[in-house]
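Before we start, here is the structure in question, set down as structure tokens.
Only one protein chain is missing from this complex, and each of the others stays in its spot.
Every chain is named by a letter (A and B) in the order it is written, and numbering of its residues begins at 1.
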Amino acid sequence: MSEAKERSMLAGLVFAALPLAALPQPYAGKTATIVVGYKPGGGYDATARLLARHLPKHIPGKPTMIVQNMPGANSLIAANHMYNVAKPDGLTIGTFNRNLPIAQLTKVDGVKFDMTKFAWIGSAASESTILAIRTDLPYRTFDELRKSGKQVVIGATGPGANTYDFPLLLKELLGVNIKIVSGYSSSADIMLAIERKEVDGRAGSLSSITPFIDRKLVRPLIRARASGPGSEDLPVDESLAPNPRAKAIMALRSAPDVIGRPYVMPPQTPDEMVKIMREAFAKVVKDTELVAEAKKAKMELEFVHGDKAQKVIREVLDQPKDVVDEFSKYIKFGE
Amino acid sequence: MLEALFEGLVLVLQWKALVFMLLGIGLGFWVGLLPGLGGATTLALMLPFIYTMQPVEAFAFLLGMHAVVATTGDITSVLFGVPGEGTTAATILDGHAMAKKGEAGRALGAALASSLVGAIVGAFALAAAIPVVRPLVLSFGSPELFMLAIVGLAFIASLSSQGGRGMLRGFLAGGLGLLLATVGQDPQAGVARYSLGTLYLWQGLDLVPVLVGIFAIPEVIDLVVRGTSIAGTLPSGRLSGALEGVKDTFRHFWLTIRCSLIGTFIGIMPGMGGAVAQWMAYAHATQSARNAEERKGFGAGDVRGVLGPGAANNSKEGGSLIPTIAFGVPGSTAMAILLGGFFLLGLVPGPDMLTRHLPVTFSMVWTIVIANIITVLACFVFLNRLARLTTVRGQLLTPVILVLVFIGSYTSNNHYGDIVVTLLFGGIGYLMVLGGWPRAPFVLGLVLGKIAENYLYISVARYEAAWLTRPVVMVLLALAIVVIVYPLFQSRRRGAHA
Partner (left out) sequence: MHNKASLSLALLIMLASGYGVITAWSWPWKAALFPLVIGIPVFCLAAAEALWALFGKRPADGRASDFQLSRDLPEKETRRRTAIAIGWMLGFFAGIVLVGFPLAVALFVFLYLRLHGRESWTLSLTFTAVLWGIFYALFDRLLHLPFPAGWLSSWFGLA
């Protein structure tokens, strides 16, 4: 190669490399914080810590990532903090109760945020809600249960939790003969009550009930809109709705399930930082190490893009007043 | 079953598992000691590290850490009157009182020795009960658990002072505790009860800020007022040694055993919560006073008030393993995290853990026992030196204690509301002490209130009125009546003798 050509090639390479070198690495040398609206030990916290361990690899600049817990009021406190106090510099990420859009919709006292204005990264998992009953009961399918007309006792933790809300709608809107016994301190206590034959079944997230399905203690009967491994073939509550209003109400309850583990940044966070985070999230859920760890912890992460999350939020918040009013009759914001 | 017992021991004694256990113990020592380093939070932080360990090592680490927290938490309770953990508050009543009389060494010795006895007795009771534990837990449904809470509440009568006025105040304190337990969103109608317009109170009052306030703050005020060291002006200048405390444990051996059994039983019952065991044990210990004079001594430095809770809060750890691993129902946040750890290591909680995987279960029980033995022995080496902290100038210790108090309460919810609660209940605790009101019934009411309410609703919703006639329920009701009447009967008997 002639010298001139060499030089121009070199020049060409340098020019090509310049933009790369000039690429801003806004996260280099920084510490990012994930604020969790719950105490350590729960599902939201475990997900956040898992992500915090593996996300830095996928963010240019490899920032340090830490988790801070800000529990209280079913994560309303954390959400308010993310909306009003946290700085939109891209270094604070928040995760909170997926049902907060419902809290906003039903105008719960204490809501100081607007879900649509958060800078949405997306969701790290979707939730699949099912109802399961004890295997020694004679009903094998939801239809059988419904047709029999006999009463089943379903244990629940309290209004606002899917253990309570899902069966409540089945009872009120689909007319299934369900008696809800509420007050158990955790869904694990309900499982124990099932073993004791104190109650006949419970509703809840597929991931938490699966071990008991495998153990053949309970069998799943019906699910909500979002499906998960093992629940795809179950009938969906909405499709059995007797009228459009009932269907809208059930859909409203299920909507947040799609954004099972919401992750946001404060409003007005610069777009490029949100973009970086979204890409990082999308990559990290496929990260082999994370997948292995998640599997052991019986978690399954999948990335739901921020745009889709925002679509779901708008769907929830744009419901007509009469639907909201009837919805509020049944569903209260809680756990 | 004996082979499983032996196999379990062998599993634990592999040197790698022992090393990790020692690491866990080292960590757990500080976690229990320092308020603010909560057992549950630290466990959650440790979880990622166990991914790379073998199952037995990981268990040894997690359990080693967890088993020790209750033991060392007693140390801070005795020395400074600050509960190192939510489960060690009862030791403050008599333990710290002893420290103020210059008997810190003895109190520490008693707390540690009884913790050890509690852990061992609890472990053996557990091992012995394994064949019946599943039917036992399964037969305790919500009605029975409600009645058990009532029995616990009945202990309020024992914890009250003597005489009509004493009983009145005891019940008032208990009633206040019960009322405060209703703060928060109720699980029947979803009403945010007594939240006073704040988000902080939505989920109710957290136990730790209240305990720290009601017990530690009056102690701090008293320390500042006295202007001396914790131990005050000692007559001879010598502190009584830890060995004395150990001897006490054996002098009152049967009491220690009984309290260990109480702790184990409460631990086995899912849903009773960790704080209950120590207070029921304390109440039981006060019942062992033989006359009115002795009864007044409780709260002023009777070593039995240390032995009871010391034993119970360790024995309950072994007991609470049962609902966690045999049923997958964790009895406390710490257990919930441990459960997460078990999943990580491929263990499936369920009846198999008591049959096929019995050696693993036993290895966990052994871990708790051995971890406690090691801790207690290690502590004894410098127990007397620790006791000397009570002779340090009050002015130096007060800021340290206050920082511990504030941070210990703040880490409950990472919210300034925690500190406000502590200060508020500090004021109430101070008034109670000034007025001669007993604080123990208040704690009992606070701790048992939610449990009683929830189980009552579940029982009525599920069984309507039929639950009242279940056999165990009636037995427990009789027990509750005995517990209430016994102190009255005792005082009459003492009156007759006097």
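Following the convention adopted for this analysis, contacts are C-beta pairs under 8 Å (C-beta built on N, C-alpha and C of every residue); 3 or more make two chains touch, one makes a residue touch a chain.
Quick caveat, the model's predicted, so the values are computed rather than measured.
In terms of the touch definition stated at the top, the absent chain reaches A, B within the entire complex. Here one chain is not drawn; of B:16, B:165 or B:290, the residue touching it is B:165.
Touching the chain that is not shown, out of B:373, B:434 or B:475: B:434 (per the contact rule at the top).
Only one of B:11, B:127 or B:220 touches the absent chain when the whole complex is considered: B:220.
Contacts to the hidden chain, counted on chain A, fall at residues 33, 35, 66-70, 85. Seen from chain B, the chain kept out of the figure touches residues 34, 36-37, 41, 45, 93, 96-97, 100, 159-161, 163, 165-166, 168-169, 171-172, 175-176, 178-179, 182, 186, 188-191, 193-194, 217-222, 224-227, 232, 286, 295-296, 298-300, 393, 395-396, 398-400, 402-403, 406-407, 410-411, 414, 416, 419-420, 423, 426, 428, 431-440, 449, 453, 457.
Keep in mind that, in the parts below, only the chains that are shown with their structure count from here on.
Separating the CA-averaged centres of chain A and chain B is a span of 35 Å.
Interface residues of chain A facing chain B in the complex, by the touch rule stated above, are 39-41, 45-46, 49, 53, 68-74, 76-77, 80, 109-110, 153, 155-160, 179, 181-186, 188-189, 191-193, 195-196, 198-199, 211-212, 215, 293, 296-298, 332-334. Looking at the complex, you find that chain B touches chain A at residues 40-41, 43-45, 47-48, 51, 137-139, 141-142, 185-190, 192, 197, 199-200, 202-203, 270-271, 323, 327-330, 333, 336-337, 340, 343-346, 348, 350, 413-415, 417, 450-451, 453-455, 457-458, 461-462.
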